[in-house]
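Beneath this line is the structure, given in structure tokens, with notes to follow.
Every protein chain but one is kept in place in this view of the complex.
First chain written, first letter: the chains are A, B and C, and each begins at residue 1.
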Amino acid sequence: MDLIKENDIVLIKLMNGEDFIIKAVKDGFLSVPYGTVFFDDLIGKEYGSKIYFRGKNKAGYVLKNSIIDYIFNIRRRTQIVYPKDIGYAMLYLDLKPGDTVVECGTGSGATTAVLSRIVGKEGRVISYDLDIENSKIAEENLKFLQNYNNVSFKTGNIQIGLEERDVEAFFLDVPEPENSVEKAINTLKHSGKICIVAPTFNQVQSVLEEVDKLKNTVDVQVWETMIRNYKINPERLRPEDKMVGHTTFMIFGTKVVRR
Amino acid sequence: MDLIKENDIVLIKLMNGEDFIIKAVKDGFLSVPYGTVFFDDLIGKEYGSKIYFRGKNKAGYVLKNSIIDYIFNIRRRTQIVYPKDIGYAMLYLDLKPGDTVVECGTGSGATTAVLSRIVGKEGRVISYDLDIENSKIAEENLKFLQNYNNVSFKTGNIQIGLEERDVEAFFLDVPEPENSVEKAINTLKHSGKICIVAPTFNQVQSVLEEVDKLKNTVDVQVWETMIRNYKINPERLRPEDKMVGHTTFMIFGTKVVRR
Amino acid sequence: MDLIKENDIVLIKLMNGEDFIIKAVKDGFLSVPYGTVFFDDLIGKEYGSKIYFRGKNKAGYVLKNSIIDYIFNIRRRTQIVYPKDIGYAMLYLDLKPGDTVVECGTGSGATTAVLSRIVGKEGRVISYDLDIENSKIAEENLKFLQNYNNVSFKTGNIQIGLEERDVEAFFLDVPEPENSVEKAINTLKHSGKICIVAPTFNQVQSVLEEVDKLKNTVDVQVWETMIRNYKINPERLRPEDKMVGHTTFMIFGTKVVRR
Partner (left out) sequence: MDLIKENDIVLIKLMNGEDFIIKAVKDGFLSVPYGTVFFDDLIGKEYGSKIYFRGKNKAGYVLKNSIIDYIFNIRRRTQIVYPKDIGYAMLYLDLKPGDTVVECGTGSGATTAVLSRIVGKEGRVISYDLDIENSKIAEENLKFLQNYNNVSFKTGNIQIGLEERDVEAFFLDVPEPENSVEKAINTLKHSGKICIVAPTFNQVQSVLEEVDKLKNTVDVQVWETMIRNYKINPERLRPEDKMVGHTTFMIFGTKVVRR
């Protein structure tokens, strides 16, 4: 049984499906058109409890802030990588506790959070961005999840080269990824893995040509994942009318001694 | 730089794309129609190196055995959950190092391995199956990956009820899942999460009806993921002609105090 | 070379992509926030010509009103069947000039128009709806396309039975289609074909159960079509971010002498 403590990061899910991530500070409150939730009423309550608009009817539930809530609710200046793509990439990158992984670019810190969590306390995430403003926002965002003290934010231009060497995995999500592939692979140990985010076909083409030229990867694969949400009425079961049509293509490879 | 040690579990990737997971035992060998790889030649080599058919031409590469290789190459008596589905489920279940997760049923141990890796040394996986034979195969399979000493295999009928309580997450992958949903949710702490594997629409319907009756979950969602592989010739870039059309629907929910 | 004649039904496509179907009546005009197109300026012009806001800059193009424009622009009270589904169904129903086809229900007349066009002057379309208001709207809508004088609109309840017999094809698009399948198949000649529109899985199940009971169809198939639109910038080629996630499932069968 987990109780809400003062200053916990908490997800408030209202009856109408709206989500709010809040910090349960003393004297804090969340005010929406239909009522107000006072955080002092939350502190000491069990996660998963019903909550009420003070002096009024049921507001919703108080839940733990999950990684999915985090990804979709963080402050962002950039396009995020979607859970369907991150989840698949984490498996393909073969990430495990204790690994060292380099990410470039940081963006809003959505992927950073997943990487941090998977490599855990004994692992390390080095996350680069050209724009220090992004690093700052990501660092702020990360405070909304459990901190593993394993992320280093760095500002730098991957096209010049990065200092890291012998890392287990690289997650490359930058514009014109073809110009950064070589430097990214340089940081990997042999048998290490890279995932490259490429939203357009032109990028996929250019990356494949570059990878082909480098001759130091095998098992090169290009994937696209799609996801469809269903209406949950069991008497009228059917997919939702609208879906996300495209997020990105993902390119994977394993570094080997130069072919 | 990681060197292959005696008794390492190693992935041999031949030039023609064929994969073999082997244990690098002294005096061992892998013989295929076009030549033989002797394991004594591998021991002491760097992961990611080229390997040769003794006295002959290049055989391929020696790589670390990744979780994806594991999932697709393990001995199995049952249908496995696909990486596209497991990766997404791990995020939705909000799994992190130190968590306790219950899986039912064990099957071939594909999902078990991913769960074990994500919750890490300080976490715990309890994996149930009705059939002790499955548990044994899964236990054998898991030896092909790094061991986190965090998995307990149990034989038991979830429809009778499980002894675990207050766990963070439940992965339910059994026939007629609608008959096991209540007992599965019983093991969860409030704000804990469940993922239910349901390959047919009839199962989705029955599970949704059961979930509706139980009145102790919110944020119920039904998803289907699809994945498409692309040919990697940059001059003729296009999806593969064939794809997997269906694996399963996945149902997610978060346990709350009874509504 | 086709010239616009007075009273032609014409598609005006503005530079910003907006479409308007108009009747080129004398003294008519189309006024939009950025200018006015006078129809007297259109009459006598070639289809495919540029058109101008009078005394101003280029407005767009004047085009023939195509069946796709018709489908997406007609007045409707009901959900239409999408071109991706109609096109496929026309082939599966094996429709050709001279055929007789029954449609139920008429809806807004989107499918009616396609049926009418395919069976041509020597064919016949009988289109039923429970609601005479729908028949009237569909009849009005059809005037926006070339008239083949081959459609009879009827009001009637298919669950009571229809008078038609020995027709080549049946297009069934009603709520609770399972209750109408028998009567629909009754109108078909042996070796005739039926297409049933079923947006939910529950409907697909019920229809399949009913078809199974009737024992007078073979080659029963259930299909779903999906369609993805691409951004047309050749330097940033990629699918659109959003797509239609679901329209309907389609069930096909061929009538035979009772099994």
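Everything below uses one rule, namely that contacts are C-beta pairs under 8 Å (C-beta built on N, C-alpha and C of every residue); 3 or more make two chains touch, one makes a residue touch a chain.
Since this is a predicted model, take the numbers as computed values, not measurements.
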Hidden partner interface residues of subunit A, rising order
201-202, 204-205
Which residues does subunit C use to touch the chain missing from this display?
1-2, 13, 46-50, 61, 63-64, 66-68, 83-84, 86-92, 94, 96-97, 114, 117-118, 120-121, 146, 148, 166, 189-193, 201, 204-206, 208-209, 212, 218-234, 237, 239, 249, 254-257, 259
Tell me, which residues in subunit B touch the chain that this view leaves out?
199-202, 228-229, 235-247
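Convention: only the chains that are shown with their structure count from here on.
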On a C-alpha centroid basis, what's the spacing between subunit A and subunit C, in Å?
43
Subunit B to subunit C, mean C-alpha position gap in Å, rounds to 46
Take the average of all CA coordinates in subunit A, do the same for subunit B, and state the distance between these two points in whole angstrom.
21
Residues touching two or more other chains, restricted to subunit A: which are they?
201, 228-229, 237, 239
